[in-house]
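With one protein chain withheld, the remaining protein chains of the complex are depicted in position.
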Amino acid sequence: MFGYWDALYFIYAFIIGLLISYLLMKWAEKASVGTRKEGDGSKIYISGEDQDKVIPQFEHLQGYFTGRHVMWGFIRGINKMFLTFRREHTGLLTDYVSYLLITVAIVLGVMVIWG
Amino acid sequence: MNVLCTTVGLIAIYLYVSFVSLVWDGLDRRLVARMQRRVGPPLLQPFYDFLKLVSKESIIPRDSNKMFEASPILALAASITLLAYTPIGFGPILATKGDVLVFIYLLALIAFIRVIGAVSSGSPYAQIGAQREVIMLASREAPMMLGLFAILWRLAKLDVERPFSLETLYQHNIWEIGTPLTIVGSLVLLIVFVFWLASEIEVGYFNIPEAETEVAEGPMAEYSGRHLALFKLSNSLKEYASASLVVAMFFPWGLSQYLGISGIEAMLVDLVFHTIKVFMILFVSMSLFRAITGRLRVTQAVNLFWSRILSASIIGAILLVIDILGVIG
Amino acid sequence: MNSRIEYWVKIPIGPIHPALEEPEKFIITLDGERIIHVDIKLGYNLRGLEWIAMRRNYIQLLYLVERICGICSFSHNHTYTRAVEEMAGIEVPERAEYIRAIIGELERIHSHLLNLGVVGHAIGYDTVLHLSWLARERVMDILEAIGGNRVNYAMNTIGGVRRDIEEKHKRMILEMIRYYREEVMPKVEEIFLYDPTVEARLRDAGVIPKRIALEYSAQGPTARGSGIKKDVRYNEQLGVYPELGIRPITPKEFTGVIKGDVFDRMVVRVGELWQSMEIIEKAFDQMPEDKIKTFSKDNVALAKLKKAEGAGIGRYEAPRGETIHYVRANPGTDGPAKWKAREPTFPNLFAVARALVGEQLADVPVAIASIDPCLSCTDRVAIIDSKTGKKKVLTEKDLLKASIEKTKEINPNIKAKPEAVGGICGGVRL
Partner (left out) sequence: MTPEELIKRIKERFEVEIYTSQTKTLHPRERIWIEVSRNDFKELMKYFQEIDPHAQFSIIIGEDRGDHLSATYHLELFCENSPSLSVAVITSCPKEDPKIPSLGDVFPSSVPYERENQEFLGIIFEGIPDPRRLFLPDDFPEGIYPLRLDEKGITPEMVKNAGHPYKIKKEGSK
């Protein structure tokens, strides 16, 4: 409606967005009571436990987060599909050749029907 | 001239949408409250919330890094940019060939910025919330993209000047083709998109990343004060933009051509009418959905998307394909 | 513990967490979102009731016991009076037994409706929470009309009940039962037996098989949901309950299968709502005219109890399961030598912690909510908060001082000067 798009326009719009939100943030900073970065209030929330004390059984709390859990729910959710695919990966050459043949046959069939 | 026009338009739309989407939030809270036999908060409560949050002290956890503070700004910036590519009663401000990709990209970008902010906070609950958010993102995009591309592809066959632009949706709509296959296919896709919208704004079944009783608001666990306010505003904008997409795809009709007006007035009338339609689709996909469902487990939600909604999307797409290729009849 | 555990994520749920109504700590070890191990730490709500009980007489103890918990205040009170009556061999008039049964079932109705809502909230289904708590208001009103309070209605006394149920109360209660039968229960059944979300989330979540339930001696709806026909009112032939046709409810009568999951526990609760209403109606039909207490005055009861010897055990099926109270007399004084209570949540917590292994993180709130935990009942025992090395006991004044200091540190501009009120400490008036 208004104009032509290219990457520059995207960056331009993003900069406008950044500007608006930065100004909003600055205004909010001025309007607010302030920011707290130290003291007891800046501890993270661990269900009401004190981060500084050694919490029994949580001695290794710092840096325990590892990336391998990230897709757990995803893999578990489509577990069935995953298992099916894995079952098809038999590692036998004949199986793969047969998949190839079936695919080719379908493609050929489609081409023949539509001429 | 063009640049100025775009800038003014973008800022005007940003102001309008942030007002309207916050009003919708208030309306939604009241509607749900009525469904739950409560009185509910005043209509302008989201504004009060926003102002109150802005005025409060913002706490930065000492374990957080710079991205924790930057991500609310980035999220809001991405949401504002998203508005430039959102069809709102007329084509997007920055409409062009293939801008639908930018739309999808920006929607995903907002979610990713939320994830980055959550991971930077150092809270274990936020990290679990972030990991759920990523999973949900990966699940909901596939059926949505397939459906959106199928519809745009079908419309692109109708002789449009800029295929794969969201503007196309206002030149032709999927119902005017009128063949039974497209109608059935579009209805299936409409259901897909109602679910997608619910998962995009994380209500009902899909309130998984921010599950209050499980992970204490998930990604937002450590945010407070103005940072949280900005995130809330960005979420409201995103909510409006994603609902706008559904409205533009399935209910694109405007009032202006029936009233016989044009120019700025026509755009205003269309914008207001579009907002009403957005409210209606949000009522179904957000308020009703929130009132009549609870939260699923993350595996159940992933399974729902990949086995049911994706297959519905595929069926819808195949129906549209069959219609145009004319395999049957 | 093997060394691999270091790489698993550990998440504390509690002491302060939105999933819990009361403080306690579940230490959950996660692999992805699958739970590998659950450990429990209690005692965030310690009030030292047993210690206090050694310094009270039998009548004062009645009030202390009632304030263990707000939801099952009648149950604790009732169990305690039964223990004392067994110890001293006191006979209770039949009408008092019927009144106890009626109030007990009213309490069961309100407790179960509360729990239905809490479980709804735990799965993010807030509509269930709001509507079931709305329905609960009706029975709360009745309890207020009878006992004068929404909770802690102080109906029991040693050797009977304090207040009679009059004709107007009877009319109100019957009207309430009609309301529940016709308007509430169909909706409750619709939600907890047929709703897809509830089915998706509660089925196969937090499964406690019958073997585990027996091994960990689960109580109440948790045990009955696993298929154990255990109900103290039935096993113990308590009071007039055999006349009222009490029988343990298992999910088999409703759904035909017993899996021992959260769904089954909720089905048991729905069934018990029906049963409670039947019991109340029957009790009204059979209730004889009689006096309502053995001793006209409390000091007469105390004089009788001074001569008591031996020990007594009281058992009662609270809404959450079996409550046991033990009282041992201290002959010659008007207070017991020992009083001890065991509430159903204590064994149930360990059973559910065992059952959570192998489930997902998302099941934790709902599984915990499904045993209807009453942690203030569970944590009733110790007294003081003390720091290592030097003993330091925090009184109310100290706590107030500490909180003022904290507020000053956070915001030096605050001028308000709060004062110690005295008396209230951790929910118990001391």
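Going by the order they are written in, the chains are A, B and C; count residues from 1 in each one.
The definition used in the following text is that contacts are C-beta pairs under 8 Å (C-beta built on N, C-alpha and C of every residue); 3 or more make two chains touch, one makes a residue touch a chain.
Here the structure is a predicted model, which means the values were calculated and not measured.
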Task = Mind giving the shown chains that are in contact with the missing chain?
result = C
Task = With the full complex in mind, choose from C:R203, C:K229 or C:K307 the residue touching the hidden chain.
result = C:K229
Ask   = In the complete complex, which positions of subunit C touch the hidden chain?
value = 40-43, 46, 48, 50-52, 54-55, 82, 85-86, 89-92, 94, 97, 214-217, 228-230, 234-240, 242-243, 248, 310-313, 315, 322, 324, 326, 328, 337-338, 340, 342, 346-347, 350-351, 379, 381-388, 391, 393, 395-397, 419-420, 422-423, 425, 429-430
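FYI, only the chains that are shown with their structure count from here on.
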Computed distance of Cα centres, subunit C from subunit A, in Å = 43
Inquiry  = Averaging over Cα atoms per chain, report the distance between subunit A and subunit B in Å.
reply    = 17
Task = Specify, in ascending order, the residues of subunit C that touch 2 or more different other chains.
result = 9, 17, 33
Ask   = What residues in subunit B touch two or more of the other chains?
value = 124-125, 216, 298-300
Key: Contacting residues of subunit A [partner subunit B, same complex]   = 1-6, 9-10, 12-14, 16-18, 20-22, 24-25, 27-29, 31-38, 41-46, 61, 65, 69-74, 76-81, 113-114
Subunit C residues within the subunit B interface of the complex = 9, 11, 17-19, 33, 120-128, 130-131, 134, 197-198, 200-201, 360-365
Inquiry  = Show me the residue ranges of subunit B that touch subunit A in the complex, using the header's touch definition.
reply    = 2-3, 5-7, 9-11, 14, 54-63, 72-74, 76-81, 84, 90-97, 99, 102, 121-125, 127, 131-132, 134-135, 138-139, 167, 216, 221-222, 225-226, 229-230, 233, 298-303, 306-307, 325, 327
